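Removed from the display is one protein chain of the complex; every other protein chain stays in position.
This part shows chain A:
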Amino acid sequence: MVRSRDSHARTTPEWRVGRRRRRAVAGVVSILGLLAALLVGGASAQAAPAEGSAGEEKVLTIAVSQEVDSLSPFLAVRLITTSLGRLMYDFLTNYDPKTGESIPALAEKWETSEDGLTWTYTIRETNWSDGQPVTAEDARWTFDTMMKDEAAATANGNFVENFESVTAPDPRTLVIKLKAPQATMLALDVPILPKHKWENAGDFAKFNNDKEFPVVGNGPWILSEHDVNNSITLVPNKDFWRGAPKFDKLVFRYITDPDAQVEALKAGEVSFVSGLTPAQARSLEGADNITVNKAKGKRFQAITLNPGAKLQDGTEFGDGNKALKDPVVREALVRTIDREAIYKTAYGGFGEANGGYIPSRYSDYHWEPSDAEAVGFDVAKANEILDAAGYAKGADGIRAKDGLKLSFRFNVHANNPQYIQAAEMMREWAKEAGMELKVLPVSEVGALLDAGTYDILTTGWSVNPDPDYILGINRCSGLPAKVGGPYLSDAYYCNPEYDKLYAAQLAELDRAKRAEIVKQMQEILYKDNIFVVWGYADQLEAFRSDVIGSMTPQPDPGGNFNGQDGYWSWWSATPAGEESNEDSGGTTGNTGLVVGVGAAALAALGGAFLVARRRGGATADDRE
């Protein structure tokens, strides 16, 4: 169950994702070393040989830093491995990069019964990379295993929760029966696995799919080599039904330091870099043969205000500041947040200040407050409503009422520089309204959340084209059943009205009507001021235009290349000079990275550190 939290890298909350690599290794390095790096970096920036264009073999090299958790799609939850899953295996459906709607993939067509409870998919006639045919039985086995084996449900279990049964009456037909109607039946982001290779794999909790290379698959790329923490190599699937990829090789190369990644791009050692900082993006914009892609954010940045942590049965626990239960205090706090300034300064102008829960890139589901509805930046108003509510300033300038001081612990992800910077700003604004925010950087907030020992914390979720998952986390039924029990979200939000609408949108098969309900839900969420979204930072990535001629962003245009909900970018990437009659020519993209994983050096400390962290979690935030 804790595992349900990281169900999807696509929707992974930042607090579950590993520590940022750099911190680890980096730190130990001396400062002088750093200075040396600066000089060397400056020097090497000049050289820029184009890799791939010279030899006969066209290689697409992508700089990555996140470690592999598992190559088994049953277990993989990180961005790098879920993305690999999309390249290695076909899914029943894909999202059209232009419209975001579900289009045929492994399922070439489908139909649903009147009551929406029975779905019948027709499986495309293709082969696995070892020559065996892909059949409905493979799909049935994949879903069925996830339903029956808890270990196999680790990563994508939520998709099959509502499944009654899965059958394959013939090799081309897959039938799924549901317990209740489900709007996400065309958004089942589950890699379909080759049964003949997997059924004897043994314990799925331990099988990492890394014994036999190349790994048998049916996606556009075949994983041929995995040199742990060094490189991951894929070769094209020449028989891929949508067409073979155009590069001869796709290599994910490990470069853990973000600055080193950028230098490698400048030097032509890699062709694609993601997760750029605003400053890096700006400096690359002027570089020769490099294209910077600023994609609209797929992820929202937010804070959650602890409204009183409680269990499903209503039992309250934790030690959150009770003042936050007062909607007036919450509104006042939100009024001290200048979202525009956060995106202008901390995100260097690469982002959109917006209070809507679903990012604006998903225009059909996105909702945002009108000017009249907006709880915008207005310190005077914050002071006014707090005065009216009887929160008087004390000698230290901090407001209090009935002994409740408006002094809040603000737990910020230490591995996210933008969060830290925004937190510093919020601290100053709140002070002007007589509220104190104690900025406490933490390496992860999971323990604080489980114990309910926080007042305010930062969060960020990456949102799928289908909003079901991200809406689902805030249901009352998502609250933990016992203290320390599994908790999906990070806001302790519970509003019966919201829950009612959630059920309605899940059962609504008409896209437009469903979107209306989804918007109402966001409005409710916004007005409660518990889950406070700042906006959506752009995903900044850059690639060498002398190696990659064109590739498809998602959404097209304006979307990202790295971490797509699909294989569009790497499948469509065309070597420079060969893009003559390509159908899609997105030239800009981005990356939003669920940032990776702990660094090698800290890995050593890691164990002890995490243990200490977890154990120390409760005390840590009581401290100033």
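To be clear about the criterion, a residue touches a chain if its C-beta (ideal position, glycine included) is under 8 Å from a C-beta of that chain, and two chains touch if they have at least 3 such contacts; residues count from 1.
Throughout what follows, contacts and distances are computed from a predicted model.
Its UniProt record calls the unshown chain "ABC transporter permease", which is the correct pick from "Ferrous iron transport protein A", "Protein-arginine kinase", "Multicomponent Na+:H+ antiporter subunit E" or "ABC transporter permease".
Here the missing chain is touched by one residue of A:151, A:374 or A:420, and it is A:420.
Which of A:69, A:138, A:263 or A:466 touches the hidden chain is settled by the complete complex: it is A:263. Among A:126, A:283, A:520 or A:545, only A:283 touches the chain left out of the display. Counting over the whole complex, chain A has residues 22-23, 26-28, 30-32, 34-35, 37-38, 41-42, 45, 258-260, 262-263, 266, 276-280, 282-283, 338, 341, 345-346, 348, 412, 414-415, 417, 420-421, 423-425, 427-429, 439-441, 443, 605, 608-609, 612-613, 615-616, 619-621, 623-624 touching the chain that is not drawn.
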